[in-house]
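I am attaching a structure below and will ask some questions about it afterwards.
In this view, the complex is presented without one of its protein chains, the others remaining in place.
To keep things simple, chains are lettered A and B as they appear, and every chain counts its residues starting from 1.
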Amino acid sequence: MTLKEKTKILGKDDIDRALSRIAHEIVEKVKDVGGIAVIGIKNRGAYIGRRLASKIENITGSKVPFGALDITLYRDDLTEVSAQPVVHATEIDFDIETKKIILVDDVLYTGRTIRCALDALIDLGRPAQIQLAVLVDRGHRELPIRADYVGKNVPTSLKEVVEVKLAETEGKDEVVLCELG
Amino acid sequence: MAEKKTVWTKKDMLGLEYLSKEEIELILYTAGSFKEVTTRQIKKVPALRGKTVVNLFYEPSTRTRTSFELAAKRLSADVVNIEIETSSVRKGETLIDTGRNIEALKIDIIVVRHNCSGAPNILAQNVKARVVNAGDGWHEHPTQALLDMFTLKSRLGHIDGLKVSIIGDIAHSRVARSNIWGLTKLGAKVTVCAPEMLIPDGIEKMGVRITTDINEALDDADAINVLRMQFERDGALAFPSKLEYFKKYGITAERLNKCKKNIVVMHPGPINRGVEMSSEVADGKNSVILEQVTNGIAVRMAVLYLVAYAKGVE
Partner (left out) sequence: MNGQYLIKGGRVIDPANKINDTLDIIISGGKIEKVGKNLSIKSGEAIDAKGKIVAPGFVDMHVHLREPGREDEETVRTGSRAAVHGGFTSVLCMPNTEPALDNPAIVKALKDIIAKDAACNVFIAGAITEGRAGKNMTDFTKLKAGGVIALTDDGSPTPEKIMQEALKRSKAAGLLLIEHCETPELSAGGVMNKGFVSTKLGLKGIPSASEYEAVKRNIELAKKASARIHIAHVSCKESVELIRKAKKDGVKVTAETAPHYFALTDERCSSYDTNTKINPPLRTAADVEAIKAGLADGTIDAIATDHAPHTDSEKDVEFDHAPFGKIGLESALSVSVMELVDKKTLSWDELIQKLSSNPAGILGLESGKLSEGSPADIIVIDPDKEYALKQESIESKSKNSPFIGWKLKGKISTVFVGGKILMRDELML
């Protein structure tokens, strides 16, 4: 199966603007900015989360703890997936207890990844609050999960794939809508 | 953090002889991820939830069994321990029958420790359940060697190019064999050091240097792995006396002082203090013996996880 590129959803500047907006929304909505910590879901969510954390720091002027979460071990489809996922380390070097966690991922789709991430997070401790920020929400939820902050809502069909490319991994920032061909 | 492209496709984990460099690296990488889990307050992940692991031990071993049991439990697997008494002539159920009976209980993974070399290989050929070797005869003890390498890598940052000496009863050691396969595959230069009667035939063909001189083994070594000496074997003495052995091969502070400053001292345990090494060395700053024990859980979690979800295996 090949992926055919259809339309560009977000360019480099769009991504940056979307994250800036989300950062402002977070600061506005979460009153106690000192308690904010950002945790990105590996791999792309972690890169986006790191950017978001520094934007929040720029606004508030105080340090925002950041961590990266690997959710492989919490997946509910380990026996079904075609290639065995490699287990990466979770890198959270602060205590999440009583923190207001902003959980970050690139694309919100079925909601299963977020379910795994919530389980994984709660095994690490008891945060005061968990909120969800995503760059793109493409719909088609299979679980009762919604994002608190969305970069862009993109209506999609099930045949389509949202590809997020990042400078850290692909060398450039771009979100494109592709079709399975 | 380098992305690991290797996919685990092996049904069983029988020995490091049978693994590629990339597969060994994948285990060590995965173990690194699990190491983080073992440092959490809640040291448990749901990766093997609903799976059952049987520890089938034909040889008593509290250490290895406990380590495997904790590894499986921290992956949320259910664990059953079966210990079978053995004597030189067994009259009971055969290994294969036992394996098939365990399998009939819908077990996913059998962790087997056996006094006969090759027993895990024979078991693996006859059951669909995944088989993990927890030590067989003088053959292999792959998870021990993996945790040794993991510990070494954590301490020194790499394995490639390291000079590692394995000291002690090489002839009767599965730990030695697994370490030799693993270390040489990862590019280390391995020396084995023992009294001549404890160096087995043709071991040099495994890619190691042989010496009977402890000073030669210690000189410019980056790490040493000191094996447990068992003096009684098949009713015969492997070496005349404990004191004599300590004098000739024992690792003492005096000997260690002449080595590289950061030399890593490993021992698979349990230690005979004052035989293979002095207490001063065992408890000293170069010793990583307790780290090895801790790392053993992460390494075994990695092995159980990889084997449980091996791709392309029925």
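The definition used in the following text is that a residue touches a chain if its C-beta (ideal position, glycine included) is under 8 Å from a C-beta of that chain, and two chains touch if they have at least 3 such contacts.
Please read all numbers here as calculations on a predicted model, not as lab measurements.
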item	value
Contact set of the excluded chain (shown chains only)	B
Among B:Trp138, B:Phe239 or B:Tyr309, the residue in touch with the chain that has been omitted	B:Trp138
From B:Ser20, B:Thr94 or B:Ser279, residue that would touch the chain that is not displayed	B:Thr94
Touching residue (missing chain; options B:Ala119, B:Val132, B:Val190 or B:Val226)	B:Ala119
Residues of chain B in contact with the chain not shown	17, 89-90, 94-96, 114, 116-119, 121-122, 125-126, 136-140, 171, 174, 177, 200-203, 205-206, 234
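Rule of thumb we're sticking to: only the chains that are shown with their structure count from here on.
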item	value
Chain A-chain B separation of Cα centroids, rounded to whole Å	39
Sites on chain A touched by chain B in the complex	70, 72-74, 78-79, 82-84, 86-91, 119-120, 123-125
List of chain B residues in touch with chain A within their complex	1, 3-4, 7-8, 26, 29-30, 32-37, 40-42, 44-47, 75, 302, 305-306, 309-311
